[in-house]
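Here the complex is missing one protein chain, while the rest keep their positions.
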Amino acid sequence: MQLQQMYQEIILDHYKNPHGRGLRDPYDAESFQVNPTCGDEVTLRVRLVGDQVADVSYDGQGCSISQASTSVLTDLVVGRSVAEAFTKLDAFVELMQGRGAVEPDEDVLEDGIAFAGVAKYPARVKCALLGWMAFKDAVARAGGETT
Amino acid sequence: MQLQQMYQEIILDHYKNPHGRGLRDPYDAESFQVNPTCGDEVTLRVRLVGDQVADVSYDGQGCSISQASTSVLTDLVVGRSVAEAFTKLDAFVELMQGRGAVEPDEDVLEDGIAFAGVAKYPARVKCALLGWMAFKDAVARAGGETT
Amino acid sequence: MTAVTAPLDVAALRADFPILGRTVREGKPLVYLDSGATAQRPRQVIDAEREFLEQHNAAVHRGAHQLAEEATDAYESARARIAAFVGSDPDELVFTKNATEGINLVAYAMGNASTAGPESARFVLGPGDEIVVTEMEHHANLVPWQQLALRTGATLRWFGVTDDGRLDLSDVDGLINAQTKVVAFTHQSNVLGTVNPVEPLVTRARQVGALTVLDACQSVPHSAVDLRALGVDFAVFSSHKMLGPYGLGVLYGRRELLAAMPPFLTGGSMIEMVDMTRTTFAAPPQRFEAGTPMTSQAVALGAAVDYLSVVGTDRIAAHEHLLTVAALDGLAEIPGIRVLGPVDGHARGGAVSFVVDGIHPHDVGQVLDDQGIAVRVGHHCAWPLHRRLGVPASVRASFYLYNDLSEVDTFLAGVRETKRFFGVA
Partner (left out) sequence: MTAVTAPLDVAALRADFPILGRTVREGKPLVYLDSGATAQRPRQVIDAEREFLEQHNAAVHRGAHQLAEEATDAYESARARIAAFVGSDPDELVFTKNATEGINLVAYAMGNASTAGPESARFVLGPGDEIVVTEMEHHANLVPWQQLALRTGATLRWFGVTDDGRLDLSDVDGLINAQTKVVAFTHQSNVLGTVNPVEPLVTRARQVGALTVLDACQSVPHSAVDLRALGVDFAVFSSHKMLGPYGLGVLYGRRELLAAMPPFLTGGSMIEMVDMTRTTFAAPPQRFEAGTPMTSQAVALGAAVDYLSVVGTDRIAAHEHLLTVAALDGLAEIPGIRVLGPVDGHARGGAVSFVVDGIHPHDVGQVLDDQGIAVRVGHHCAWPLHRRLGVPASVRASFYLYNDLSEVDTFLAGVRETKRFFGVA
C-alpha cells in the first residue's frame, strides 16, 4: 500500500490536533480560499508586526491533507520574518508541484517534509496548498514585504 | 463514366435552351428560393386562372441541374390543373429522394425522367428541387388548391 | 423497475471495454464506479469512429464529391438513430459539444429573442418574468439560468429538496405561475439518484404557458426515455455518459419551438443568405449547428445507441437497480455512513452518494483509489444541493452496464477498510 506514504503519521496527527486553529484578533488581513472541485475552504488571517509574522489564525473545512498542511504552516511561519516565511512557502510549493521528484529539505520545511508523498497525487496537491495560498494572499493584502 | 447518367442529353438541352425563362406579368404570387451551400437562387412566379396553372415564369442562376429542372417544370405544369401539377411535383420529389431506387413514370414526368440519374448524387438533389420548391411555395402563396 | 427481462451477461459485455481490463495502483484490478462522470467506451464505438475517419471522412453538407456524400450520410444516419433512441425525429435533434452547451443554447437564444423577429416573441424574457429551477440541479442547469436572469432582469426561483432527497412539490402551483417563462429541471439527479416526476411539472408548465427544459444527462444513458411521451419542450443529454465520445451533446427541441427560436452560435453552415450587413438563417437543426460539426463523434454516438439498444435499455436499468440496491443495503450495514438521497431503490437510479462520519470525502476517495476503486469525491457540480443537505462534499459511486455485484462487494469492503485505516469506529 502506497497509502502510508501519503498519510504519514505526522499528517494524521496535525489533522487530529491542528495547531493554531480558530480565527483570532487582532489581524492585518484575511484571505478566503476555496477549492472549487471539492468545496473545501479556508479563511486565514495574518498579523504582521514589523517584518515579522506575529500570528496566523484560520478556520475552514477540508480533508486531512488541507487541514494538516495549514496546521504545519502556522508552525513554520509564525514568529519568522515575512521573507523567511516566503522561503518556506516557495520550498513547500516546489515540493508539492514536484510530482515526487523533489527532495525536501527538513531544515526548511520541518514537519512539512511529511507531505512529500502527497506530491505524487496531483489531485491532492491543491488540497495541500490551500492554506498556503491563503497565507500568501493575506500577506500580500497586508502589504507585507516578501523580500 | 457514370457522368452521362446524370448529365443526360435532355438535361443539357434544357440547360442550354431553357423553356419559359424570364419573369412575366401578370402573376399571382412569386417565390424566391436559395440553396445556402452554393448560392444558387431562383425567383419564380405563378399565374393561376381558376384551378389552372396559366403561367410559370422564372429567373435565377444556378448549375445545369437546377436550371434544367426548372425548365422541365414549366413544360410539365403550365396548362394543367393545380392538382395535376402537384401530382407531378410529388412524383418528381419522390424520384429525386429515391437514391436511384425509384422507377420514374414517363407518363407523369415526361422529360423529368432524365433526372433519375441525379437522384444517385444526394448533394445534387437540392439543385434539382430548387425550382420545384419555388413552385410549391408560390402556389401556396397564391392560395391555390392542391387537391 | 422492469424485472421481467433476462439478466445482463456482464462478463461478456466487459470484454468489449478494453480499459476495464486495466490494473491501477500497483496491480489492483480497476473497479470503475465513476460512470456518472463519464462512461467508458466499447470497442464497437471506437471502431465506428475509426472506420469513418479512415474510409469516409469529409466535410458534411458542403462538398459535392463522393466522400462528402458518404460523410453526410453517415452523420445524418447517426442523427436519425439517436433521435429514434429517445423517441424523437431527426429534425428535432441539435448536436452541441456537450449537454452544458445545449442548456446554454436555449438560455442564450431566449436572451437573443428580444433583438430577433416577432416569430420569437414567445422566447422573450424580462423583468417580472420568472425562471424556475430546482435545488438539486447540476451547475449546468443552474448557472446558465442565473446568468440569463442577470442579463434580462428576470427572477430565478426554485423547488427545494426534502431531507430524503426528493423534490419538494408541495407548492407546484405557486412556484410555476403566470409569470413563469421556463421550468428547467433534472430528470435524474447525478448526486442523489432521485428520478423526478416529469408529468406534474410539465402539466403545470403547460397550464401557464411556460417552456420546460429537461436535463436528461443521467436518465438517457441508463433507462428507456421517450422525450416526446414525456411532453417536455427541450431536453439535453451528453454522448460521453452513454458510451459515446467526448465533445458531443444533444439538444432535443419540439419542432415548432426550434422553428421559432433565434440562433445562438453563428457562422458557417447555419445561414440562409449572408451579406455584409445582414444574415438570414437556415431551418433547424442546421440553424443551431454553426461551424464544422462533430461529424465523427456523431457517427460514434450512433454506434453507441446501437450498442445500448442491442443490450436493451430496460435490461440496463434493471441491472443497475440490482447493483444500486446491493450498494445501498451494504452501506446501511456499515455504521457511520450517511447516504444522500433515497435509501431504497424506489424511483432512483444508480448514483449512490454518501459521507462517512469523521472522514472527509477526499480521504475516503483516496483510500478507495488505493484499492483500485474509482469513485468521485466533491460536490459533483451540485454545490447548492450539498449545502442544502448540510455537507460540503460527498463520495459518489455510480454504476453502469459493465459493473457487477462483485464490484459492489469490493466497493463495500473498501469503505470498511477506509474506516479501519483512519481508525474511525
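Order as written gives the chain letters A, B and C; numbering starts at 1 within each chain.
Simple rule for what comes next: a residue touches a chain if its C-beta (ideal position, glycine included) is under 8 Å from a C-beta of that chain, and two chains touch if they have at least 3 such contacts.
Quantities reported herein were computed from a predicted structural model and do not represent experimental measurements.
Asks: Let's see if you follow the contact definition: name the visible chains touching the chain that is missing.
Replies: Within the full complex, the chain left out of view touches A, B, C.
Asks: Which is it among C:238, C:353 or C:418 that touches the chain not included here?
Replies: Considering the complete complex, C:238 is the one touching the chain left out.
Asks: Can you say which of C:101, C:233 or C:404 touches the chain missing from this structure?
Replies: With C:101, C:233 or C:404 as choices, the missing chain is touched by C:101.
Asks: Determine and list the chain A residues touching the chain excluded from the picture.
Replies: 34, 36-37, 121-124
Asks: Can you name the residues of chain B that touch the chain not displayed here?
Replies: So the residues of chain B touching the unseen chain are 1-3, 6-7, 12, 37-41, 61-65, 121, 124, 127.
Asks: For chain C, which positions touch the chain that isn't shown here?
Replies: 18-19, 22, 24-25, 30, 32, 34, 37-38, 40-41, 46, 50, 53-59, 62-68, 96-101, 103-104, 108, 112, 115, 135, 138-144, 146-147, 150-151, 156, 158, 238, 240, 245-249, 263, 265-269, 271, 273-279, 290-297, 362, 365-366, 368-369, 373-378, 381, 383-384, 387
In the analysis below, only the chains that are shown with their structure count from here on.
Asks: So, what's the distance in Å between the C-alpha centres of chain C and chain A?
Replies: The answer is 38 Å.
Asks: Taking the mean of the CA coordinates per chain, how far is chain B from chain C in Å?
Replies: Comparing mean C-alpha positions, chain C is 45 Å from chain B.
Asks: Return the residues of chain C touching two or more other chains; collapse runs of consecutive numbers into ranges.
Replies: Residues of chain C touching two or more partner chains: there are none.
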